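Of the protein chains in this complex, one is absent; all others appear in place.
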Amino acid sequence: MTVTEDRPSVEPEIGQARKRKEDYRLITGRTRWTDNIVLPGMLHLAMVRSPFAHATITAIDASEARNAPNVVAVLTGADVAEVQGPLPCAWPITEDQKAPVHPAIAVDRVAFAGEVVAVVIARSAVAARDAAELVDVDYEDLPAALDLKDAAADTTLAHPDLGTNTSATWIFDSAEAGTGSPVEDAISTARDGGILLEREYRQQRLIPAFMEPRSTVVDPTGEQITMWSATQVPHILKIMLAMTQGIPESKLRVIAPDVGGGFGGKLQVTPEEVITLMAARRTGKPCKYTETRSESLMAGHHGRDQWQKLTLAATADGTVTGLKVELLADMGAYLGLVTPGIPILGAFMFNAIYKFPAYHFSCTNIFTNKTWTDAYRGAGRPEATFAIERLMDELAHEVGVDPLAIREKNWIKHEEFPFATVAGLEYDSGNYEAATAKARELFGYDELRAEQKRRRESGDPVQLGIGVSTFTEMCGLAPSRVLGSLNYGAGGWEHASVRMLPTGKVEVITGTSAHGQGHATAFSQIIADRLGVAFDDIEVLHGDTQVSHKGLDTYGSRSLVVGGEALVRAADKVIERARPIAAHMLEASADDLDFEAGRFSVRGTDQGVAMAEIALAVFAAHDLPDGVEPSLDAEATYDPVNFNYPHGTHLCALEIDTETGGVRMRKYACVDDIGNVINPLIVAGQVHGGLVQGIAQALWEEAVHDDAGTLVSASFVDYLVPTAADTISFDIEHTTTPALTNSLGTKGVGEAGTIASTPAVVNAVVDALRPFGVSDVRMPCTPERIWKAIHARDGADDGGGATAEAAMPHFDEDQAGANDEGAGR
Amino acid sequence: MSRTTVPVTITVDGTRYTDEVEPRTLLVHYLREQVGKVGTVVGCDTSNCGACTVHLDGRSVKSCNVLAVQADGSEITTVEGLEKDGVLHPVQQAFHDCHGLQCGYCTPGMIMQSIDLLNENPDPSEEEIRSGLEGNLCRCTGYHNIVKAVQQAAGGAR
Partner (left out) sequence: MIPAQFEYAAPTTVEEAVRLLAEAGDEAKILAGGQSLLPVLRMRLNAPEMVIDLGRIEALRGVRDDGDAIVVGAMTTHADVHADPLVREHAALVTEAVSHLADPQVRHRGTFGGALAHADPAGDLGAPALALGATFTMVGPHGSRTVEGEDFFEDLFTTALAEDEILTEIRIPKHTGWGAHYEKFVRVAHQWPIVAVAAAVRAEGGTIAEARVGLTNMGSVPLRARAVEDALVGKPATAEAVAEAAALAADGTQPPSDLNGDADYRRHLATVLTRRAVLAAAGA
């Protein structure tokens, strides 16, 4: 055979800051968002939603809407009650979990403000909206369960038929599990001469607030029903729709085209998707529904929303001896796809990087008459990290040492890995000392502490706060066996296949479903190295169940560590399929072949053949060894053996204006250990974005309901997503301890920034205010709360003070007529 | 009420379009649904997010907050009109080079506002860049690389 000269570059792709191949269409506007899709005869949907948090539907008069111009149909809950099927919950956490039926369209009762009560199907979006205004719904208001603690006491029932607001209680106890000693022993020991910290923290309700509002198009024409949806989970969506809608799975195709962010918010099977599907099947026409931002904020699932009661036991010198966690978690009105399991994902993380000998976790899931909660970036783990990192600062304060010192005293040393934790996980690798030392230097920790001291001594009205947070997380969801033990309804494997095209190009198909993460670029880098083909010759296909027939999609920082590993294994199978063919072409023994940089060569000779040549020879199939199938294509399904455990140290400096409570971020430095990095550019982007989402929880964002259960922060006027002007440039670096549980040595990165930054910021706020006797400020740490915390000793209320549950009325109904020119801003 | 439409003539990305629109039609819906410029997107109802930003007679506006009839006789530039002869606009190039986008949904608006910002101030400080983008929300990037991209584009212009 020939000696090929056009060998691909041997410079490895992995580790290069490759610019993304996804970008071109996104920066030129040649995008395929679901809302862009137009099909012949397409009909448009508009929803009629409940303004009440809890009410009986006594009558719906849709006659005027049905007669409105260009309206094709109006569907109410009564119209579809027999066929709509319940929306699925895939994660019943206990055998006796209680749950109401979750209809796509409410039939006789609504359980949160924003729930769909009717849908108008019309020939244009405008006609649908106009007619939706004409649907007349009579409600009989019912008492609503709104406050989480009140709801836990069953003072008002969110679903009277259930007889209680408690959905389930889930408990882990290290003594029972055999992973540690009894926590009550540690607590009574600490009570007598040790340190016992008892704290209660609030995880406020957040909204994922992805930038692309959700949109669904369903085309019922043709043999298969095709659904395009702005979803993170096309595969799960397809299976769930088949199971609940009476459609054979083989007759459904789900496509996630360009999807504009998710952050867990598009990890759902939504009422709107089911309604669009029902509308298309009823009318026989393609149907589209695109939500408005207000609908998105009101009716897309929310995140977090917990009360955390925490008891930490330690010896007098600050060595931790036990941790007891009692959570109340707000489910909202219904159980969504993985709602009940979200707080449970935190169960294994409260002990974090520390060596607690005893641990007890209990979580009670409570129904309220609010939008249901579900996954939001980090999902359970930010809540856990927040609690333990706030506690470690409290412990440092109690002992009178630097917050970094108390952490070092208690964390797992690098030589102690692998480490079996009190929560029953095995951490494979890590080096907290190295990350912390690097972060400390990057941040200029000592200089900032010196400045803080100066400002304190001079009584500067602007005080400096320095916040510390370390973290680890379990990511790469997930080993199927573990999911099974937690009653999760599916596995955690991932699928990939590699198709070798005759022209030398390679198609990679992944079961993960990117929506901004840059999989096409990172996966191309992996395959380029593995198969020795050029980066630009690789096409990554995903997000269409007809192309990617098998997969479990993208969430939980799993795509690279689980999906990437599946990809590596599929590529390795390609190499092994090519080997006998290469041997045949080279007239050599397969055992004498080396594969490197995309080329099989005969050891000790200059004879070789490139993968592209083999692909062409296989396509022709004129001269293959006997019994060899004319295909190099291969697939692999990988089930992870363990989670993986990225970790990091985050340091934040805030300037706090004690006269106003205003906060200005001064510096933020973090060093994350995410194992081997495929693409540092993409990784940096994931960290930056994660940081801002976490910082936003600490300082700005909260979904607030008024006492009628109406979402007050129902637009971006009041749900405060930060802008460029509110944030700073970050100093981020890495240490590298490769994961031992996958071939590439990678760990998840998608959620890291969000998990660590929230406690770092709140610790900085509290650190600044310690001299004023402040030990906590409730999130979001608004200027008002900070100012009141400072003045609590003067008689103002403390930092936990409630904020008035009302919005500024900029866009209220104008009372007067023509004298409001309305060009306000 | 009568379902009247009114005629408009609007130049979009260099091509003149004459159409009938309902007065209530928002410019962004006109661009997306009648002209087919689906590169410009809608992200909110309250003009906070800026995803729909286009240039109207050379200045950035939120096209969800302008009626199509108000743009009658005007020239609109969208993100689809920036690339010339296969060469990206320097701001587009900079967003690519600096990884100034992830999901890409805010990107058309971010790019159009960044161009406007640089038109007004060719050599902005980081603070000026950040405040110049205060009308555009991004949920993915944390803005870090968007700011870098604008800095790169500004450097390229010097």
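Each chain gets a letter, A and B, in the order it is written, and its residues are counted from 1.
Everything below uses one rule, namely that contacts are C-beta pairs under 8 Å (C-beta built on N, C-alpha and C of every residue); 3 or more make two chains touch, one makes a residue touch a chain.
The shown structure was predicted, so the numbers you read here are calculated from the model rather than taken from an experiment.
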Omitted-chain contact residue, chosen from A:Pro86, A:Gly444 or A:Pro783: A:Pro783
Option from A:Leu75, A:Met227 or A:Ala807 whose C-beta touches the chain left out: A:Ala807
For subunit B, the residues touching the chain missing from this view: 1, 3-4, 6, 22-26, 29, 45-48, 50, 53, 56, 59-62, 64-67, 69-70, 113, 116-117, 120, 131-132, 134-137
Subunit A residues touching the omitted chain (full complex): 125-126, 129-130, 133, 292, 294, 659-660, 662, 699-700, 704, 712-713, 716-718, 720-726, 782-784, 787-788, 796, 803-825
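One rule holds in what follows: only the chains that are shown with their structure count from here on.
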CA centroid of subunit A to CA centroid of subunit B, Å: 29
Residue numbers on subunit B that touch subunit A, as the complex places them: 3, 22, 24, 32, 37-49, 51, 78-80, 82-83, 88, 92, 95-97, 99, 101-108, 111, 126, 129-131, 133-148
Touch list for subunit A against partner subunit B, complex: 19-20, 22-31, 33, 35-36, 69, 126, 209-213, 258-261, 263, 292-294, 515-518, 681-682, 684-685, 688-693, 715-717, 721, 723-725, 727, 729-730, 753, 811, 825
